[in-house]
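All protein chains but one are shown at their positions in the complex.
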Amino acid sequence: MAKLVAVTIVVIAILSAIPIITHKWPGDISVGLPQDISTHGELIDEQYADTMLEAGISFLISQFLLAYFIWRFSQPKPGDKIRSFPGGATGLVVAAFLLVGTEVLALGVFGAKAWGSIYFTPPAANAMPVQVQAGQFAFYFRYPGPDGRFGPLHPNLISEANANFFGLDTTNDQDSKDDIVTAEMAIPVNREIHLLMHSKDLGHAFFVPELRIHQDFVPGLDLSVHFTATKIGKYEIVCTQLCGLGHFNMKAYLEVMSQQDFDNWLKQQAALQ
Amino acid sequence: MKRDYNSAAVLSAVVLICCGALILGQRVNAAGEGKITGNVKLDGPAPHMKGIDMSKDPWCVKQHANSPAHLETTVVGQNDGLENVVLYIDGWNGPADVEKSVPVYDQKNCMYTPHVLALDTNQTFKVITSDQTAHNIHPLPNPMINVGWNQSQPPSAPPIEKSWKNPEVIPVQCNIHPWMHGWFVVVKGPYATTDDSGNYTIENVPPGSYTVKAWHEPDETQTAKVTVTAGGSATANFTFKAGK
Amino acid sequence: MATTVHEPPSIDLERLRDSSGNGGWRNLVPAGGDPRKVKYHSPPPASTGIWVGLAGITMTFAAFTSALVVRQGASYTDWRHITLPPVLYLDTLIIVASSVTLEIARRRVAAFMGGVMHRAAVPARWLYLTFFLGLLFIAGQTYAWLQLRSQGIKLSTNISYSFFYVLTVIHALHLLGGIGGMARVISKFNHLSLKRSTLDATSRYWHFMGVLWIYLFWLLWTRL
Partner (left out) sequence: MHDMSHAVHHGEPTSFIRKHVFSLDHKVIGKQYYGMALIAVFIAMVLSWIMRLHLGWSNLAIPGLHLLSKNGAPGDVPTPEYYLQLMTMHGTIMVFFVLTTAPFTAFGNYFLPIQTGAEDMPFPHFNMMSFWVTFSGFIVLISSFFVSDGPTLGGWTQYAPLSAAGAVTGPGQGWGVVLWAISIGLFCVGQLFGSLNFITTTLDMRCKGMSLMRLPLSAWAWFLTSVMGLGAFAVLMPAVILLILDHLAGTSFFVASNLVINDQVLPHSGGSTLLWQHLFWFFGHPEVYIALVPGMGITSHVLITNMRRPMLSHRVLIYSMGALVVLSYMVYGHHMFVAGMNPISSLAFSFPTLIITIPSTIIVLIWLGSLYGSKLRINSASLFALGFISMFISGGVSGFFLAQPSIDIMLHATYFVVGHFHLVMAVAAMFGIFAGTYFWFPKMFGRMMNEPLGKIHFWCSFVGAYCIFMPFHYLGIAGNIRRYQAMVDDYLVPLIPVHKFITIAALFTGAAQLIFLYNLIYSRFKGPKAPNDNPWEGTSLEWSTATPPPHNNWGDKMPVVYHDPYQYSVEGAKQDFIMQASPEPVHSADEEK
């Protein structure tokens, strides 16, 4: 029985590691991180890979040791005596502090660097502003239009029935007149975007796995993130903060385009306003 | 076992009531009910209806690949006929709950069809879904007047059957697809909704003088006085101004 | 920690039959030590228990305080200065006075129990006085709430008032528990079955409520 437990633990540990190592689940399903299309994602991916290596080794070693000890010590012979682990508790505590301590310290320090590269750097002055509003259960985006200014928001004017998702007063507010409101987000490739986030109603989140950007919307707080996409393509923006019954379907598409395609797209959208 | 009996009893009761209603209806008709007909027009150029971008749900986008969706606030048909206007008799004091048909409110191609559903008080209606994407139907009555509800309909879910107790204009919304918007217009007594040419007919109106009220979203009404004779047909035409 | 006990010591079974609790928390007997050397007995559970309970209450009000601070920091526009109802100043005096009377009562009870004092009526009088001061405090708080109410100020009028109501009501509810405990103490005292630990625990709770009130009063005074 004990040997079977040991073998099972080893088999489970190995089977658990295989999809991580091969990035594949049976049936050609990919299990790795999605491709990275951002300029800042490299640090995150490195950090992830380092952590995976350390966590994976700790995982395998501990499980193997557990299995081995179960295998080895479960059928004592009558004369067997209790033996102490070499080094005893002190050795183990020191080992834990040295090995794990340095490990987590290193992870923490390098992780802080990755985190800082995203959150502690201000957006470039020429970053393109885009506003995103999250609401039950859709994202809407606003581009400032030719004047480069966003008109003020009037929550009491919000009317989904009349497709006034942001609550713009296009009759009275000069700045709002040329604002372009869209249901999908298009951005030019290799251009820094300064995304201004606010929530219409509840907590939501803005997550684009490929962009390595993840930020909650906080009702009552205006937050912003900035990023640069480096690869043309169509990606999905998903909500990760439980916001109600339509949470699973709260998403929008992110289209990364060439500057020229983007300009055309913006013109098309302006015509639809 | 007991449940079978119950349902049998309910079924026979329903059949009896239906037969009774049919016979009664014919008898009353024979006594000479009239009707009110007419036409509703929009005066002025039809306003631009904003397009709807459904890109959040690719299934919806696919359904509208050839016919771009747009708002249905003001839908103008032939000869400036205004669609989706509800006509009913203001201050109806005839028999309560006259309408017995079961209208259907369909969620089709990520839009509500019809956009405006007129209902008698306590008239049962069905909400169905023809879409292969989950919808949520959320009427928002004034809680002091009617009891609201908020329910989802996954694809091929059975119809939701409901009714409203009191007259009220109730906006309807799908929370999953924010652009989906429609109306339940709950009135007392007979009613009609204009077709795409703006024509309507209110049937089964007993002889007498009435004020006909026309409602158009978001909250515009007009009235006209008519007199219905036995077996006759009165006419009331309305014209809404294209303002916004 | 190799130890050897050569002979099992004989245990004072009379003492043990009384109750558990001889392992006392001050009583850190070395492993294998002679239990006869155990000098300290555990404190009565009530006196430890009361500190545990007060620790929990402290956490609760610490959470309310941080909620107040965070909420105040989050609102730029709707945090309004409010004037505390003047009766609260009187209430503060009352609750301080009740602590004083309780301390006097406690000493008299001790004197009575120690046989120094022979008439039970004297300490009882002070206990009653404390009890009524407690009730008076609650009455004063109720007066403050009714006064605000008559001015049309409800819980939802403004966030400052929300915090005012929440903190004062929760404190009053806790104090009501203390008043219940005081009623118990008085009843036990009258039946001559009062234990010192009961009185001590109750008075610690009572004083804590007083200190808590002064803290809350300061908090409301400076923050609102």
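Points worth noting:
For clarity, chains are labelled A, B and C in written order, and residue numbers in each chain start from 1.
Following the convention adopted for this analysis, a contact is a pair of C-beta atoms (placed from the backbone, for glycine too) under 8 Å apart; a residue touches a chain by one contact, two chains touch by 3 or more.
Everything quoted here is computed from the prediction, not taken from an experiment.
Touched by the hidden chain within the whole complex are the displayed chains A, B, C.
Mapped onto chain B, the footprint of the missing chain covers residues 58, 133-134, 136, 138, 140, 149-158, 160, 171, 173, 175-176.
Listed here are the chain C residues that touch the chain not shown: 1-6, 8, 11, 13, 16-25, 27-33, 35, 38, 42-46, 48-50, 52-53, 55-60, 62-64, 66-67, 70-71, 73-79, 154-156, 159, 162, 166, 170, 177-178, 180-181, 184, 195, 197-198, 201-202, 204-205. Seen across the whole complex, the unshown chain contacts chain A at 1-2, 5, 8-9, 12, 15-16, 19-20, 25, 27, 29-34, 43-44, 47-48, 51-52, 54-56, 58-59, 62-63, 65-66, 69-70, 73-74, 76, 80-85, 88-90, 92-93, 95-97, 100-101, 104-105, 107-108, 111-112, 114-116, 118-120, 135-136, 155-156, 158-161, 167, 199-203, 205, 207, 209, 212-221, 223, 236, 238-249, 251.
Assume only the chains that are shown with their structure count from here on.
The central chain here, found by comparing per-chain C-alpha centres with the mean of all protein C-alpha atoms, is A.
When every chain is reduced to the mean of its CA atoms, the largest separation from chain C belongs to B.
Distance between chain centres (mean CA atoms), chain A to chain B: 46 Å. Residues of chain A in contact with at least two other chains: none.
Shown for chain C are the residues that touch two or more other chains, of which there are none.
Listing the residues of chain A that touch chain B in their complex gives 135-139, 160-163, 165, 182-184, 244-246, 249-253, 272-273.
Looking at the complex, you find that chain B touches chain A at residues 50-57, 71, 73, 133-134, 136, 150, 152, 171, 173, 175-179, 181, 218.
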